[in-house]
Each structure stands twice: as structure tokens, then as C-alpha cells.
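One structure follows; several queries about it will come next.
Of the protein chains in this complex, all but one are displayed in their positions.
Chain naming follows the written order as A, B, C, D and E, and within any one chain the residues start at number 1.
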Amino acid sequence: MKPVVIRRSRRPDASAVARLAAAGVATVHEAMGRSGLMKPVMRPIWRGAPVAGAAVTVLSQPGDNWMIHVAVEQCRPGDMLVVALTSDSTDGMFGDLLATSLKARGVVGLVIDAGCRDVATLEEMGFPVWSRAISARGTVKVTLGSVNVPVVCAGALVNPGDVIVADDDGVVVVPMAEAEAVAGLADARLANEEDKRARLAAGELGLDIYGMREGLAKAGLVYLDDPEEGPS
Amino acid sequence: MKPVVIRRSRRPDASAVARLAAAGVATVHEAMGRSGLMKPVMRPIWRGAPVAGAAVTVLSQPGDNWMIHVAVEQCRPGDMLVVALTSDSTDGMFGDLLATSLKARGVVGLVIDAGCRDVATLEEMGFPVWSRAISARGTVKVTLGSVNVPVVCAGALVNPGDVIVADDDGVVVVPMAEAEAVAGLADARLANEEDKRARLAAGELGLDIYGMREGLAKAGLVYLDDPEEGPS
Amino acid sequence: MKPVVIRRSRRPDASAVARLAAAGVATVHEAMGRSGLMKPVMRPIWRGAPVAGAAVTVLSQPGDNWMIHVAVEQCRPGDMLVVALTSDSTDGMFGDLLATSLKARGVVGLVIDAGCRDVATLEEMGFPVWSRAISARGTVKVTLGSVNVPVVCAGALVNPGDVIVADDDGVVVVPMAEAEAVAGLADARLANEEDKRARLAAGELGLDIYGMREGLAKAGLVYLDDPEEGPS
Amino acid sequence: MKPVVIRRSRRPDASAVARLAAAGVATVHEAMGRSGLMKPVMRPIWRGAPVAGAAVTVLSQPGDNWMIHVAVEQCRPGDMLVVALTSDSTDGMFGDLLATSLKARGVVGLVIDAGCRDVATLEEMGFPVWSRAISARGTVKVTLGSVNVPVVCAGALVNPGDVIVADDDGVVVVPMAEAEAVAGLADARLANEEDKRARLAAGELGLDIYGMREGLAKAGLVYLDDPEEGPS
Amino acid sequence: MKPVVIRRSRRPDASAVARLAAAGVATVHEAMGRSGLMKPVMRPIWRGAPVAGAAVTVLSQPGDNWMIHVAVEQCRPGDMLVVALTSDSTDGMFGDLLATSLKARGVVGLVIDAGCRDVATLEEMGFPVWSRAISARGTVKVTLGSVNVPVVCAGALVNPGDVIVADDDGVVVVPMAEAEAVAGLADARLANEEDKRARLAAGELGLDIYGMREGLAKAGLVYLDDPEEGPS
Partner (left out) sequence: MKPVVIRRSRRPDASAVARLAAAGVATVHEAMGRSGLMKPVMRPIWRGAPVAGAAVTVLSQPGDNWMIHVAVEQCRPGDMLVVALTSDSTDGMFGDLLATSLKARGVVGLVIDAGCRDVATLEEMGFPVWSRAISARGTVKVTLGSVNVPVVCAGALVNPGDVIVADDDGVVVVPMAEAEAVAGLADARLANEEDKRARLAAGELGLDIYGMREGLAKAGLVYLDDPEEGPS
């Protein structure tokens, strides 16, 4: 793999991105048939509202953030930077100066399969980051990587331009070509959940709402009274 | 182990449960002779007040939350749901819809040796959860498990009806039959600590309050002046 | 290694300590040539302002906090207690009573390569702790260790009297003899960053500010247009 | 929990134990409805033949092997020692001297949820151990625990007298009262597998032997030809 | 993602596969510009000779090996089965019966991002497996997945037909289209290493063979005599 920066202008539809952000990670992941999720080791450095953006991808050496500087130039408003490494590391490859630069370009957040630092300042700035670790460990700038190539980040394949949705539950990747369809499915799920939520809040049981009793019985579930208790 | 749901009505004494909640996990665990604690991988998804309740137990397959739906029906006000798995998993087996249902039944919280999702909503709802992970990963509903059988959850044995006490320090299990006795011991410890706290705050040393100096000397502890410093 | 308590009065210069606290962990660590950092497993039990203090060191057996009680007596205002273990453990060796005692002596914080408990109370008290874990697991008081000997804590060598700087990004150790020099270097870095931050916020690229383009080209970085897009 | 040693003489039926050893861990675990297995972190310190024995249980403090010395006296020929801890540790609580003592009493092996040392000598002695870690870290002998009480070891509940079956695949626990029944079920599984193995070796497909095709089709599985290939 | 089985006949060139097997994982990974490697958590269940084969990929639910049975039918002589999961698990999804079936079809090995069992029998059979864990934990057969779709396995993207090379050092993935080119580069590396090895064995220093001294001096490396020693 030769180091390369791909300049690309295609972005997913902005309204689809907004709808996916509003749906949230769990719903989007379900709408995609339970796929596209990064591993749960990816956590927000501070908790807040869901964000979504178009992926600008970076493949870096561990402990080397040279390519993140390169990637900033490729970002546009509404983008989300996704940094993957060639090998596991928790070094703090990203801090408040890079965040200042990304914010100036309209980038909505960062997903990095490594460490992040300056987290107090990042929270003050309102710049959201999902990372594998928080670490003050500094980095070098000596080895090339690539920008806007497909990467595997926290177990998920990310292509440049894919929609990244992230919230307190984690991070999910929606292929650019599927953004609108998934947004539609997610909206449908949300509408359906609303009714369920009201019935459950009123005390109705999921066993009845979802019609599970027959399936459970067929699968062989048996109900017994506690033998240590007398008849109730 | 055949899948089974045990219907049971016995619950621990409500006032003992309340006293255990007030004492908190660390004190209750000490009052039990330093036993009953779950592993520290169990963390609250949001921090808040201690809660305690009677365990309704669930043994589930990883990535399958069918039995949680079954368990809801077995819950009563004041209960706490405890979900153990047959094998390790961090999948998000519990979310806001199930919490809505549990809340409607008066359940005070959830302890799950797996993942949890919709954590922002759960915090808004004020529904407390202790879990091994936060994960949006969805689940299937295809394989039976059991409800109200003894389970091992995060390294601790939990029998249905045991009192579960949980706070920001972790989760502890008090056998139903010992609830009142442990509550008494915990109250005694709290009373004893109050005096200690005041003396320590006033600058008295634990070495003196606890009478440790003799034991330390007998064990052979030696005090030396820093050889690199002159006489003080 | 015979158990020993070293009484020592030398402390690092107070103004250097204050400047290091103000600079924060990431900057101090960079100012030291990216050295002295503890592993990122060390996390604050609550997030807040940076603190710094002179290390009083403790070497304890896992699950035994006897020597922490011994160490309290060796602490002075402005100190920071650093607890290392002879073997890995997450047991909750420190709680609110010890914190009350340390606070009464003017100790500014604790770094412990083990667990901590009573975290809600510690946050209320405003007593900062960096630990490997949060755990209610109680401890015994039966085996000696040492106080004010060199220890390895979370991968970093700590000598008594070293300056410990800790914030939301982690914990760094500055050798006592280097405190002033490092404070100077840290201040210089901060001043330099201020200018950079303003330029980045204005939209200037790091690639240009840091003059990276030539180095990237020399290293062989290639820019390509996305082959799947037409000419832009 | 007061420290206690329970003297007990009941042991599971020896021929059932032998049959369980011969069946191996995977088969026994399946015969029990996929239950009773310890977590896979438990690994043999050297690979060899399956062993099975009656559990003598120990609950120890981490880093303290006093109670293992106590437990030796409670062991009889054919027993298997099971050591659980009150808190996680990898310290090397067991070595060749204890193994010499256990061997002299006819104990067939050790399962310890901690570390083991002298592994080269243990292999020479032919004494099998399953442990969480290999570690030379020595231990103290100062805090009591219990012998022959129910323990949770590597996630599995073990009652004294239960049959412990261990091989290169891991460790499984069979309740004493179920030993014969499980041995019968395991034997049946083995007999059934023999026929399957021959058919599979002859090239017959599991899809056909197990009659899976209908279920797969009903569940919705679709077969497609690779669109990038021409018709085959 | 709808469950699907892709029938495909294209395979990489057999002689390229053989050359890649002979080169070994470390050399192949270097020849690819240090890419394509799975995470080091993937370990052989027994150590032996390097193998290589064409990937037949499986995407399974954790704890469910139904799709492995489906995949067997898609395998041809010289293939290597690659099993990825939708979520982390160490359950023993593969054992000697499936290995018997794969062997009957000429499959050369298995790479599974989960657990494996019957490892003693698999070693006797000479069937090589690389897995994340060894675990006797059995599985269900209830949820569909896919066969011969692109998967992320242990952090590496695997497309069906890619060459999988595995040995005691780990597992590397070579895209089918690059197999011959990479084999050529790997052979060149091996030839080059042969000469280096002889010179190093003769006592020549890598510093001189690789001409590193100038670069080290330019980078600022300083040599000092030990100040605590007299002149040598």
C-alpha cells in the first residue's frame, strides 16, 4: 500500500445525514440489519447529542499523527474525521489544536481508534470525539499513511464518504449509497417504537405486544411455582 | 439445565432493603465480611444515588434478550432485575423500551453482565443500570434461558430474592435470609465511622485512632531519616 | 527489600509545582521529551481541574492498605500520595476516611495503581483521585510495605519528592531536580501554542503553519483525484 | 462469611468420574445442556490427557496461599483441588512443593483461578494444573479463607464434591448428584458422534446428515452465483 | 445485510499460494508494505508449518455455527475457511467434526475470530486452526449469516478468494489480484535476507550492513561513556 491522499468531492445527501443523526446509533444499526457498528471500546470523551457526518478517512501509524494534519485539508463542513491505525495504540494522537483546526473547517466530530488528549478543553469547545482511550501520550510526525482510502476502524469497514453516526451508545457506519434508504428505515423504526413505548409505559407487557407467548411455549419454556413456597 | 421460569412471591423485608440502600455498597460488603461483591467491571451507566431491590434473575444466551422480556412479567415493585449470560458478551441487550416496561412495573434498576444501550435516554428517565459495557449492538430473540434460577453474575452468585445493592462503587449481593442481619451490621459500621471521620478531619492520625503503631513495630517496620538529607 | 519508612523533608519548589499544574499533563509530558507519563489505565474518578503536588510514595501489597495509613503521617501540605503495588489488583484500597485524613494534612490528591471506593463522597469532598479502577472491594491490614522508596506506578518510575501532575488526560511524573526547568519549557510551549491556536481557528492549515508540505513530498506522499469522480 | 473448614467424606461415584474424564470437557458440557463451564481464561499449564476428580474447594485471599496448605489435609485419592479467590489476581499461589504434597495424597490435579509457578517442574512431575496465569509471584500466608464451601471459580459455581473435568479445551463442573446421569448422556453423545464422524470423513455434508437444508430455506437463506463470474 | 450464500469458483493461482505459504506471514506482510495482518490475538491452536489457501468467508452470529455448516459445501481443495462474527465472542464454534468434514473436502485450515474446541484431536488430525481463544463452549444453530461476503476478521478485511497465509507468527490476508505480485516481492525479500543472515551470523553489524550510522548521527544520537566507569 503506497501512501496516498485521495481528493474527493462526493458527499452523502445532507438531509439523510441529518435524519440519521436524529435517529441515533442503536436505531440506525438495527435499521441496517444489525451491521456497521464499531466495537464498544469506542467511547465518547464527553457525553452529548448525537452527531453524524461524512467520513474523511485516515490510515496512520500508531503514535504518529502526521496524516491527521494532512487530512484536515481534505475536510469540508459537515465531515467527520475517522482515524484508523495500522496497529493497536492508545497514544493521544489528537488534541485541542487539531480540534481547533477541524472546527474552523466545519468538521462535526472525530472518531479515532487510538487515544485522545486535552479532553477538558475539547469538552469546553463542544467538539465531540469518540476514541479507544484518553491519553496524554504525545506523537511523532515521521511516517506517511493515507487519506480517503478504505480503512478498518474498531472492527468496522469505513469507506470515505460513508455516513458516520455517533452518540453515547457508540459509532455506526452507513455506506454512502445506502444513506437515504437507511434513514427511511430508521424513521420507520422510530415511529413504530413510539407506539410501543406508550403501551409499555401503560403497563402492557412486551410478551403480549410482541406476541411472544406462543413462540416461547413452542420452544419449550416451562413455568413452575417456587417449590419452596406454598400455593399462592 | 432445562429452560424454566420460576414464579415466586417471597421478597426480602422492605425496610432491610431500604437500610442496605442507605448504607451503600462498600459498607454492606464490609458488613458481610468482605463478600458478595460483583467484579468491578460492572459500572453504572450514569452516576447517582444508591439503589437496592430484590433480585429477579435471568440467565440468557449472549446476544439474545428474549428472556428479559419473559422476566419483566415476574417483576414486582421494588425488584431489581439481574441478567447473567451463559458466555461473555458486551452486546447491548437492554434499552429504553425494556426500561419503560420495567419502570411501569416498579422495578428500581437493572444489573446486567453484558452491554446496555440508549444510555442517554435511560439517564433522562432516571432508570439506573449497572453493566459490563455500553453498546448499541442489537440482539436476537430465539433461544430460551431461565428466570428466577440461581445465576453467577460478574463473579457473584445471585439467588432470586437476594438483595442487590448498587451505587457508584459497584454492586453487592446480600442473601435474602441475611438481609436484616447485614443491615444491622452495616448501620453499626456507619455509626462507628462517623466518629472516626470527625477525629480524622480534626487531624488525628489513623495510626493512633486504630492503634496500629504497636502492630507495625512488631511486624518489623523500621523508620529511617532520608540519608541524603542532613539532620532535621 | 526490607519494609522501611523514610522520613524526608525535601520538597520541590512550590512555584514550579504550581506552574506545572497550570500547564497540564499533556504539555508537561511534551516538555519532558514525551517521557514520565503513567499508562492511560490511570483515570480520574471525577473530572476537574489539574492538580500537582510532591510525591509521597507507598509500596503496598495488593488488597492491603496498612501502609497507606502509615504514609499519611509522612505527608505535608501540598503533597500528593502515590500508591504502587507489588502485584496487580483493582481492590478498593482507598476511601473517604483516608481522604478525610489526607485532606486534614493538606494533601492535594491521590494516585493509586489499584482501586478506589466511596467515589461519590470523594467527589462531594472535592478530593481528586486517579486510579486503575473503581471498586468497593475492601482490604486487610496485615503485611508491611514501604513509604518514600522509589516505586513503579502504572509503568512510571516515581521517586519521593517528584512532582506529580494529574488532570483529565492522565498523570505525569517530573523528577524533583527538573521541576523548574520543565516548568519553564512547559510555559514556553503554552505561549507558542497560543499563537498557533489563533491561526488555526482563523482557518490557516497546520500543513502551512508547521511547514509540513515539503517533508511530506520528500517522504513520497502522492495526491490523487478520486478516480470514480469526474474532473472537478 | 466466617472462615471455616468443612470436613466431608462424600464423594461422587468413581466410575462416573472415570467416564466423565473419558468423555472430555466439550462433550460433558454439551451433555449438561451447555452449562457448567468455567471461562476460557482457564488454561492448562501443559497439554495432556483429560482428568476428572471430586472437588475439594478453597476460597483464598489473592496473593495468600495459606488455605491451600489447609486444604491439602482434606484431600483424598481421586480428588481435584479447586481454588477460588475473593478478588482477581494472577499471583503464583501454587508451585511444585504443594504439588508434591497433593500428589502424595493422590490428588489428580488443580484448578486455580489465579497464577501457578514452577510450571516446568510440574510438567516433569506430570501434575496437571489449569490456571488463569503463569506467574512466579510469591505469596504470603496471613489471612484465613475457607475450605469445602461453595465457591465461584472462573465464573462457575463449584460445590465441594462436584466432579471437575478438565482437558485441553477447558474445565467443566458436574454437580455430584448429576454425575452418573451426565456420564450416561455424554456416552450417548460420543456414540452418536462416532457415526457422524465416519460419514463426514467420507465426504457427506453436515447439511444433509443433520437435515439442515429445510430449516435454512425456511429462515430465508438465499444462494446466489457470484455476479462477477460468468455462468458456471 | 440480507443473509446470503455466494457461490463462486474463482480461486487465486495455486503456485502463488504455494509460494506465499513458503514465504511465511512476516515476510508476506512486509512484502505488502506492512499491511493485511490480522491482530495478534489470533493464535495457532498448535504450532506447525505455514499454510496458505483461498478464503471462503463466513459471517456468523456469536455462539452460532449454523453458517459454518453451510460454508463447508462451498469449499474446494486448497481453500481456507475464514469465520468472522458480528460481535465479539470466544465460544468454541468449531470442533473435530467440522474439521473432519473440511478435511474431507481438502480444506487446508481454519481462521476463526472466536473460540475453537477439541484442540487435542485437531492436533492429532493435523488440522491447523488460528483462533482468538480455545473454549469448550458449545453453540446454537438458529440464526442466519452469510457465506462468501466481504468480512472484517480480527481487524483485517477479507474478501472471498483472498489468499490467507498463516503460521506461528499470525495470519495475513493477500488480495486475490495481488497474490502473484506479492509472492514475487516476498521471494525477493527472502533472497535478500539470506545474504544478510550469513553476514550477521559472521558477526557483521546491522548498523554497517544497513548503513545506519549516518542516519543515526544525523538524527542526533549521542554516544557517551558510562560516567561511573573510569576510562576503558
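Here, contacts are C-beta pairs under 8 Å (C-beta built on N, C-alpha and C of every residue); 3 or more make two chains touch, one makes a residue touch a chain.
Keep in mind that this is a model prediction, so the values were computed, not measured.
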Among the chains presented, those that the missing one touches: A, C, D, E
Hidden-chain contact residue, picked from the options E:64, E:113, E:167 or E:180: E:167
Selected from D:12, D:40, D:62 or D:95 as touching the chain missing from the view: D:95
Positions on chain D where the hidden chain makes contact: 2-10, 66, 69-70, 72-73, 90, 92, 95-98, 100-101, 103-105, 115, 117-120, 133-138, 141, 143-144, 148
Footprint left on chain C by the chain that the document does not show: 1-2, 32-35, 39, 86, 88, 150, 152, 155-157
Chain A, residues in touch with the chain not shown (by the definition above): 61-63, 86-91, 137, 140, 142-143
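In the analysis below, only the chains that are shown with their structure count from here on.
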Where chain B and chain E overlap in contact partners, by chain label: A, D
Contact-richer chain pair [A-C vs A-E]: A-C
For chain A paired with chain B, centre-to-centre distance based on mean C-alpha positions, whole Å: 30
Separation of mean Cα positions, chain D and chain C [Å, integer]: 42
Touching two or more other chains - residue numbers and ranges from chain B: 2, 34, 86, 88, 90, 137, 143
Which pairs of chains touch, using the document's own definition: A-B, A-C, A-E, B-C, B-D, B-E, C-D, D-E
